[in-house]
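The complex appears here without one of its protein chains, the remainder shown in place.
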Amino acid sequence: MTTFEMRKEYFADERPEDLKEIGRPTIRQDILGHVTGRSRFYDDHLFDGLLHMRCVRSPHHHARVRAIDASAAEAMPGVRRIVRSGDVPKNLNTLLSLLGFGRDDEPLITPETVGYRGEPVLAVIAETEAAARAAVRAVRVDWDVLPHVLDVEAALAPDAPIVNSEYPNNSFDYHDRYDHQKLRFGDVDRAFQGAERIVEGRYRMSPIEQAPMETCGAIAVPESNDRFTCHTSTQALFFSLATTAKLLDLPSAKLHFIGGTVGGGFGGKVDSVVEPMSVLGAQLTGRPVKFMWDREEEMQVGAPRGAEMWDIRDGLDRDGRIIARRFTGYFDAGAYTRLSSYAVVKAVGHLPGPYTIPNVAANVYCVFTNRTPATAMRGFGITGVDFAIECQMDRAAEAAGLDPVAFRILNAYRDGDMKAHRRLAKNTALIECCQVAAEKAGWPLDGTALSQSSLSGGGGARASVPETATDGEGRIGERRRRALPAEPLAGSGPRGRLPEGTIRGSDVAAAPPQRMDMGPGSGPDLESFVVPPLPAAPSPATGPVPHQPPIAPSTAASSPAAPATPTAPATPATPAAGDSMLAARLRRSRFLAGTRRR
Amino acid sequence: MTKTAVTFRLNGAETAIFVDGGQNLLDVLRRGVGDLSPKYGCGQGGCGGCSVLVDGTLRLACITLAESVDGASVETAAGLADGPRLHPLQKAFMEGFAAQCGYCTPGMLMAARALLDANPDPAREEVVEAISGNLCRCTGYEPIIDAILAAAADLRGGAAR
Partner (left out) sequence: MITVETFDTLAAASSAMAGAGSGNRAGAGGSCYMGGGTLVMRAVNYGDGDFSRILRSRDPALLRIEPDGGGVFIGAGATMAAIAGHRETAFLAEAATAVGGPAIRNMATLGGNLFAPPPYGDLSTALLALDARVRTADGQETPMESFFARRRMTGPLVAGVTVPRPEPGVLRFRKVTRVRPKGVSVMAIAVRLPFRSGRLAGVRIAFGAMGPTPVRAKSAESALEGGGLEDARIARAAETLAHDLAPADDALASAWYRQAVAPVHLARLLRSAREG
């Protein structure tokens, strides 16, 4: 059974006909190992004298280490080595430094100030896992607890606690100049003035843990030729190798990484934390060392898809065409950059979604907060904003009194259109996808929507949007300086970049600071997270409960009553049906989005 | 460190090993005996990666006290095939794309095996229930359910339900 169909009329040059493997079902090469239990994952290698490494972690979101007393742990039976921050040869890194993007901002083992709950400040190596756990519990850390910030808006407030000393404005620095990544296309301000209708929405996505079934881990083994073999769960073998070489100040020729059989990754096994830890352990003890996260660590310190928040403002003309769209986006990077800076770049390249909108502007921030650092996950950088865009499309369709699918077809990009990042659109086929999806769902479309095609009507005026000059809005450091006019910025990073001159400020900082505290919760076990289990028909016992607080759209439309089940109505979508659809979808989206709390 | 001697049959072979107090069966199978087919996914009973049969009943090795299987018969995915001859479940999983990363697969197979031992002709919902303690992050479950139903039919001699 395949649901995949390649329509050659839209994708003529996408794929030759004579491919032997691609596009055809094939038995996986590794499947025999999988079904016999003989596939070798990183932990499926046995070593005599294997030692176990575990971390002492911060119980606080933000704190300074005054002192660590590991003497009791050191004296415990089975403990082989205490590993301190000073044992890491080059204890500062940022993952994308391998691509020359961003500044080193994260230690492997933190010497002084931790920025998230679970950040490691010490490690113990012992003969057994139980002995390592016992020793970790015997370490005494004297903490100086600092004020923390867990919300992106609050983190951007001028007086917010500084999360990451390398980025004292709590935002990543783009192009050495801006505190956000910009997109400017057409002239949104003017277009808004001429708009018939303005539709605004705010969308929030919680972090989502990749939750691979195999937790992150690595085993490093000292070889007789002064090299180290590292068996790892990594998704990015050479990335992990180079990161290890950098942190441990080793020539990469000294490292032999073995991986590739990965027990699920989904983006969560790129961050290369476990590999340098295990190799460091092997270096310090001369024995094979395993550094493996347990499930609690995987959930608590494993980098998730980060939280996002998007404000979208649309201007519509009388016909329901979107003539202007403005985004203010916030990626919650957590305490360190990892891959979030790049997620923002990808997201901005994706705006305004698959629609032809002649005037688009976006300011998107990569924000540091005292949450677990975020990283890649499937659809990296795109999934969250797509969710926001499509919710906004429903909201805008409702405000315009249009069928949501027809509204998408009306605004869909067509071949030959100019996209906001100034590439011509080709192979768009969104219109046809909408038509096919509507047909399969039994969703009635009117004749106009049915007669549209992505192959015609594009280009021309839709391709000739003049270049927009980039403005200087949102210079690095501006926000903070406004709040503290007289004083130089305390705690600015080692390279403290505070460009001179005040340029027009962004309005983001005007929002009142909010603090969001983590609710008390049970430990992060698998049970406490909604890891999607088996699909099953919703039983009446567990169906949606009509007591969700409604999400009030900020359009003129009042928030409609929620129906019991989100299904496509059999009748044409009258405005009323549209209302219920929207409400159902919004309600559902809360469940879709809220799969994780930290 | 006090050690306790434990003897059990592992996939039919007599096995004896010393275990530590409080050591779990998963650790003993993997590191002690060298049967690496059951997997660690949580150590909390929450993922099913370590599913094994103890005296024919499905259990989670990670939360089974190792010494409690003294005298018992333990079966793991490593013992499913009869030499080079794959078990129908293994064949169905191969042919039905029921594994991607393969990490959940040994546990899934054992949960499915426990089901088919007790119920050779399960309904789809019974399959769903039988693997409800086993998480898979890759496949979306449907191919696994289909494969188990296919294996059941195969075991019954090809009679489709």
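Just so it is clear, A and B label the chains in written order, and each chain counts residues from 1 on its own.
As a working rule, a contact is a pair of C-beta atoms (placed from the backbone, for glycine too) under 8 Å apart; a residue touches a chain by one contact, two chains touch by 3 or more.
In this text, all values refer to a predicted model and were calculated from it rather than measured experimentally.
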**Message:** Using the touch definition given at the top, which of the shown chains does the missing chain touch?
**Reply:** A, B
**Complete:** Among the options B:22, B:83 or B:157, the absent chain makes contact with B:22
**Request:** Check the options B:29, B:58, B:77 or B:104 and report the residue that touches the missing chain.
**Result:** B:58
**Message:** Looking at the full complex, which residue from A:50, A:130 or A:345 touches the chain that isn't shown here?
**Reply:** A:130
**Complete:** Where chain B meets the chain that is not shown, the residues are 1-2, 4, 20-22, 24, 43-45, 48, 51, 57-60, 62-65, 67-68, 111, 114-115, 128-134
**Message:** Using the document's contact rule, name the residues of chain A that touch the chain not shown here.
**Reply:** 130, 133-134, 137, 294, 296, 519-522, 524-525, 527-534, 536, 538-542, 545-547, 591, 597
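As a working rule, only the chains that are shown with their structure count from here on.
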**Complete:** Here the gap between chain A and chain B, centre to centre from mean Cα coordinates and rounded to Å, is 34
**Request:** Would you mind writing out the residues of chain A in touch with chain B in their complex?
**Result:** 25, 27-28, 30-41, 43-44, 46, 77, 128-130, 210-215, 261-266, 294-295, 525-527, 531, 533-536
**Parts of chain B lying in touch with chain A, wherever the complex brings them together** = 1, 20, 22, 27, 30-31, 34, 36-44, 46-47, 49, 76-78, 80-81, 86, 89-90, 93-95, 97, 99-106, 109, 125, 128, 131-132, 135-138, 140-142, 145
